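One structure, as structure tokens, below. Some questions next.
Every protein chain except one is present and positioned as in the full complex.
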Amino acid sequence: MNIWELIGIWLAAILTFAVFSFLYRDNPVYKWAEHLFVGVSAAIGVYATLDQAVVPAVREALAFPGVFKLVTWLAVVLGALILFKLEIFATYLPNLTFLSRYPIAFVTGMGVGLTLVNVVNGYLFPQTQATFLPLFNIQGANWLTILNNWIIVLGVVFALMYFFFSAQYKGRLGMVLRVGITFLMVAFGAMFGYTVMARLSLLIGRIYFLLHDWLHLI
Amino acid sequence: MFRAPVWLVFIAGLFMASAFFIPVDPFPMMQTWALKWDVIVSAFALVVGIDSLVMHHIRRVQRRQNVLYSGTLLVGFWVTIAWGAFAWWRYGGPFATQSTFLWLFRYIVVPMDATMFSLLAFFIASAAYRAFRARNFSSSLLLLSAGIVMLGRVPFGDWAAAPIFTAFALLLAFYFLRVFRQYEGWGRGIRLVVGIAFLAVGIVLLWPVWLNGQIFPAFRFVVHHIQGLAGWIMEVPQMAARRGIDLGISLGSLAFALRVLVGIERGYMR
Amino acid sequence: MRFLYILTTIDRRIIYALVFLATALPFLFKKSPDVQITPEVERVYRFIDRLPAGSRIVISADYGPSSMPEIQPMLYAICKHAFTKGHKVYLLTHWTYQGLIAGQDGIMSAVRDFNREIKEGKHPERTDTLIEGVDYVSWGFRPGGMAVMLLMNSDIRMAFSRDVRGILLDSLPAMQGFRNLRDLGTVENPKGILIGLEAGFTGDVWVVYGQAQGRWPMALGSTAVVTPSYYTYLEAGQIIGILGGLKGAAEYEQLAGFKGQASIGMLSQSIVHILVVVLIFLGNLGFFLARRK
Partner (left out) sequence: MEGFFAILILNQAPELVPPQNLMVGVRSDGYWILWEPSPTDSLITRYEVFRDGQFIGRAGIGKYEFVDKGVSGPHTYFVRAVGGSRYLKEVEIWGMRLPLLFWKEEGYAETKPITIAPLPGFTASYEWQGFGFGGYRLEWGFRPQGFVEVLRKGAVIVTLPPGTQSYTDPSATLGQADYTVRDVNSGMEIKPNIRARWFAVHFRGVKVSWNQVDQGFTLMRSSETREQDMKTVDRTPPEPIAQIKPGESTFTDRGASGEIAALLRSRSPMSTYRYYLVSEDGSRVFFSEPVRPQPFNFMKLPVLIFDILFACVFFGFLFAAKQGKRMFIRKIAGLEELDNAVGRSTEMGRPIVYVPGIGTIADIETIASLTILKHVAKKAAEYETVVIMPNFDPMVTAAAKEVIKEAYTEAGRPDLYNEDNVFYVASQQFAFAGAVSGLIVREKPGATFLIGYYAAESLVIAEAGYSVGAIQVAGTASVLQTPFFLAACDYVLIGEEEYAASAYLSHNALQMATLKAEDVFKATFVSFIVLFSLLVSLGVSFIFLS
């Protein structure tokens, strides 16, 4: 084990305890570790973006022939417009900050356009189709399958109806709301219970690090 | 028009949507370009983000406010930037396999990230303890399904489930039988019946009768079926409700996207 | 009744301490229970166990540090099992530097522990310690995702010409006679296996593009969250088994005959899960009994 690895493991252990100390209450050690983390990860984020996104994208885009290179430069110009949001410009050229809305509008538009088709194609149709389940008259199926199908169809219908905004659920119709919330609550409880295991695995990983890599106890 | 370019949203959105339906050039190619544009624009945006972060903390240092912490952040940031530049020059890339830059990632970012993430284990326990109270019917269901799924997923969970359920049933029976007298009319009757029902469940679970050569048959039944029950909850009612919510979300996002596209919704822009 | 009221307002710090102790203590006692073995894990184990000595185990470590606690034990257990059987291990990743770090850490700790065991004389059939390039090779990362998989089906050297240390693959003894992934054979006549350790969508790409073309034996190990989506491939016969989450890793460790991070972790899991349910119960006990109408 070389000296860098040793320093690294000690640093990692100290940082681990610094974060755990936040559980007791906010303290200077946590505050220090948190700021260090933000600083380092922001810088690493810069390099990750450069290395994984910008360099490959520019390289590929420049490999396009002739006129198409121009398209890449257009993107650079569009992207550069957001620099008007830099604090130096915001202070000295406040009248031009509106230009930074152009790249934002472009990216927003892309997101919106993709939503319009992908939600229907990837979600609405497949999920609705999967809910078309036989409710009776199934040869060779046992009562449990039929019961499950009923629960699924009713669950989807009532959960969806819970979100009706225009209906006023009063009196008899209040039942719809109650059945809907019943399904939602069972689902939320199950999701909660299901997640505990994954989160605990992370804590186990940290404790294993402390006991194995740092203290060599196990 | 120039100050709030809603038209650009419209054009970009319509283009991306139409490229979805047209599988011949130049549409797929232009779609690929658009995604590359996104990358380039995001890179410039990162410059703005870093500017915001660094200036925020420089101002704090200037105001002699949190000098130690903001100083740590700034030093950490610039040392990392310098280190990365060195690694790029020396190893041909900051994330090259032999690069020493990875040391920072391995011993600062990874442990901090993982530890922060692992705090959730503590928070989940305390949130569950605090919030999962059987205040009314629906919160009882939340609690019940969370408990079953939790116990059904781990070894020994099945053995713990039976005593906990028994205790819960007896607790509820005790509660209802104690408070029913304080209510009037229907409420009184219902609470009495529910209390007796819970008492019956508890007694059945603890009934030490020999059935098929086994003691505590109902107790054992719970032990053997808790795992299957947890799986069933995940696969049937959970899935149904989730699909219902997701269908609603899909329709909601569709309507919202349309509102944004045609420019009725422009709160995000100005 | 005052006591019962206290039950409803246990300070969160006490709960934190209980959770911490419940997780940490099982590690110190090094005791762990047997878990129930599921068939999909057992099939993976049996497959690797029955491969002739010197077979090739290719591991694709497609996960980052945040999934390390769940998947790292699988990598460790599979590597150790493979080394015990005399197989060669090959490691690659599609998850950039994150996967590189995760994978390297996993294989290096397995190698370190195995070498220590050799020195202690626990593996009398082995005379020398494990050597990089002879017993295991780390190919590292190359961008491209699906394209890399397709390339590896025709020629590994087109995807990775050098290993992580920068040594030409052709000069490594472990790479002799290993041209492409089709050299792993088929399920009926296996000469190796590819195991994808997945935390995201890369596993789907491996099966749908890589395995579907090459038809070599394949298994998957994944975080508990993505595991359910892989069962379709198991039913279709495209993969031979799945290691799901920490429990899958614990099962594999148990089959391989040692108690590692996952096995002990399973005891912690059980205790904390039960602790949480008991806490919920205590909260409700206080809530019901201390509540006046």
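In this document, chain identifiers A, B and C correspond to the written order of the chains, with residue numbering beginning at 1 in each.
Simple rule for what comes next: contacts are C-beta pairs under 8 Å (C-beta built on N, C-alpha and C of every residue); 3 or more make two chains touch, one makes a residue touch a chain.
Just so it is clear, the model here is predicted, and its values are computed rather than measured.
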Residue of A:T16, A:T72, A:T108 or A:N148 in touch with the missing chain, whole complex considered: A:T108
Full-complex contact with the absent chain, from A:L62, A:V77, A:L96 or A:A167: A:A167
For chain B, the residues touching the chain missing from this view: 17, 19-25, 27-29, 31-32, 38, 41-42, 45-50, 52-53, 56, 59, 109, 112-113, 116-117, 119-120, 123-124, 126-128, 130-132, 142, 146, 242, 245-249, 251-260, 264-265, 267-270
Chain A residues that touch the omitted chain in the full complex: 19, 22, 26, 30-31, 34, 37-38, 41-42, 44-45, 60, 82, 85, 87, 90, 97, 100-101, 103-104, 107-108, 110-112, 114-117, 120-121, 124-126, 128-129, 131-142, 149, 153, 156-157, 160-161, 163-169, 184, 188-189, 191-192, 195, 199
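Keep in mind that, in the parts below, only the chains that are shown with their structure count from here on.
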Centroid comparison with chain B (C-alpha atoms), farthest chain: C
Centre distance in Å when chain A and chain B are each reduced to the mean of their C-alpha atoms: 9
Geometric centre distance via CA averages, chain C-chain A, whole Å: 24
For chain C, residues that touch 2 or more chains besides their own: 16, 19-20, 23, 66, 68-69, 96, 269, 272-273, 276
Chain A residues counted as touching two or more neighbouring chains: 20, 23, 196-197, 200, 202-203, 205-206
Chain C to chain A touching residues, read off their complex: 13, 16, 19-20, 23-24, 27-28, 30, 66, 68-70, 72, 96, 143, 223-225, 245-246, 261, 264-265, 268-269, 272-273, 276
In the complex, chain C residues that touch chain B: 10, 12, 15-16, 18-20, 23, 33, 35-36, 65-66, 68-69, 96-97, 100-101, 105, 140-141, 164-166, 266, 269-270, 272-285, 287-289, 293
Sites on chain B touched by chain A in the complex: 2-6, 8-17, 20-21, 33-34, 36-48, 50-53, 55, 68-70, 72-78, 80-81, 84, 88, 93-95, 100-101, 103-122, 124, 128, 137-139, 141-150, 153-154, 230, 232-248, 250-254, 257-258, 260-261, 268-270
